[in-house]
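One protein chain omitted, others in place.
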Amino acid sequence: MTYFADVGALARKDLLLELRSRDTLPAMLLFVVSTLVVFNFSLPADTGDLAAYGLLWVAIVFTAILGLTRAFAAEREQRVLDGLVLAPCDRSAIWLGKGIAVVAFLALAEVVALPAFALFFEPVTWELVAAVALADVGLAAVGTLLAAMAAASRARELLLPLLFLPLVIPVVVGGVGASIGDDPGRYLAFLGLYDLIFAILSWASFEYVVTE
Amino acid sequence: MSTSLPNNRAVALAAAAFALLLAGLALAFYWVPDAPLEGFRQRIFYIHVPVALTAYACFGWAAWKALRLLSTRDQRYDLESYTAVHMGVIFGILTLVTGSIWARTSWGVWWSWGERQLVLFLVLFLFYSAYFMLRYSVEPGPRRASMSAVYALFGVVLIPVSFLAIRLAEGLIHPVVFDRDIGSNLAGSQLLTFGICLAGTLALAAALYANELTGKRIDARLRELREALQ
Partner (left out) sequence: MVVIAARGLGRSFGEKRVLRDIDLDVAERDLLLVTGPNGSGKSTLLSLCAGLLAPTAGELEVTVDRGRIGYLAHEPLVYRELSALENLDLYGRLYRVPERRERIGMLLERFGLWESRRSPVSSFSRGMQQRLALCRTLLHDPALLLLDEPYAGLDDAGAELLDAELRALAGRRTLLLATHDPDRVGRLATGSLALA
């Protein structure tokens, strides 16, 4: 059970850091709303109502990228990650703690984004909310791992989107399908499957990303 | 580390590949009867599908080597995994090209989002291109090897997940306009031709793999020697 104590300590640390620096979350909120506004101007008048749902998912993915780019910023700047990696705790706890924080940030961004979306474009259904919740888990799971990879590279901010986007195409499919499809249950189940598979894979392989 | 032995293997594989592909293509274009619906154009199937399957095999091989690297921390596997990914991408590009040609000859368009294999390979192409970006932006060493290995494992898991996603996406985004009769009822002669072509592409991949691996190993050895002399 010390594993979950470690995860708790790490997640709390990340949330505390954001509370102090307040740089990532406000940026994510502003970004997602700005993107929605841009969509108004980019959607031609005669596109169907459903197109807006598609664009919402694009906005969510790119907002996630914005947040993830900052995910390991504090650790990278002061090489604190070395300090965490040296600790006797399981390295996957670092991934889980950070991932929980990322989900929290995404959820907060969506608390603003979804009402804005409902206001500007189309109504938000329960299936959409469920899809967003499931998608957050998948995006955070994969994104946290990839953010750690990008943090160790020279290219950093450039690298993360390139690694991230192909991997989250299934999340977009699941999300859009649940939003507009006739059978949202199938797409929600698919999102759940994606979450399960990639969360386990990320959890198991994080160790190898931060050590040699 | 002797470099002559693997080279012999590469030469043997190349010879086998040449023979098999020559035979396979000859069979595909001259011997096998026309497909009932599509006619002569369908013959590109004998190149397109083996190339696609070979690409999958390369990515799978890369993932296997990646797993070996992570479990043994033996750096030798890094080069092998990387080379396999490289081969996979080459055959992946070939898949996209042959698939595009097939779409053009069948339906008159160079691209179709309804063509599952094509879309899947596009996603994989993006994914594995990012693999190279990852490698270029990290200093060579054990860390880069571990990260590349993890990424290669993600790739192989992505293949079925993406395929499922693409199938689900068809239901709501792009209507399946075109349908194709692939491989469901292959007659004996078709199966034989297909098998020979597949063996040929696999042999070709193996030959290129062995050749490039040898080359890279020589480079590494040269670097080692140069450093030792410093």
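To keep things simple, chains are lettered A and B as they appear, and every chain counts its residues starting from 1.
By our rule, a contact is a pair of C-beta atoms (placed from the backbone, for glycine too) under 8 Å apart; a residue touches a chain by one contact, two chains touch by 3 or more.
Note that the coordinates shown come from a computational prediction; the quantities given were computed from them, not determined experimentally.
Visitor: Contact with the hidden chain only, please: which subunit A residues?
Guide: Residues in contact with the chain left out: 2, 5-6, 9-10, 13, 16-17, 20-21, 74, 77-80, 82-89, 211-212.
Visitor: Tell me where the left-out chain touches subunit B, residue by residue.
Guide: So the residues of subunit B touching the unseen chain are 73, 75, 139-142, 223, 227, 230.
Methods note: only the chains that are shown with their structure count from here on.
Visitor: Any idea how many Å lie between the Cα centroids of subunit A and subunit B?
Guide: Using C-alpha averages as centres, the distance is 31 Å.
Visitor: Residues of subunit A touching subunit B in their complex?
Guide: It comes out as residues 142, 145, 149, 152-155, 158-159, 162-163, 165-167, 169-170, 173-174, 176-177, 180-181, 186-187, 190, 193-194, 197-198, 201, 205, 208-209, 211-212.
Visitor: Note which residues of subunit B are touching subunit A in the complex, please.
Guide: Per the stated touch rule, the residues are 70, 123-124, 126-127, 129-130, 133-134, 136-139, 141-143, 146-147, 149-151, 153-154, 157-158, 161-162, 164-166, 168-169, 171-173.
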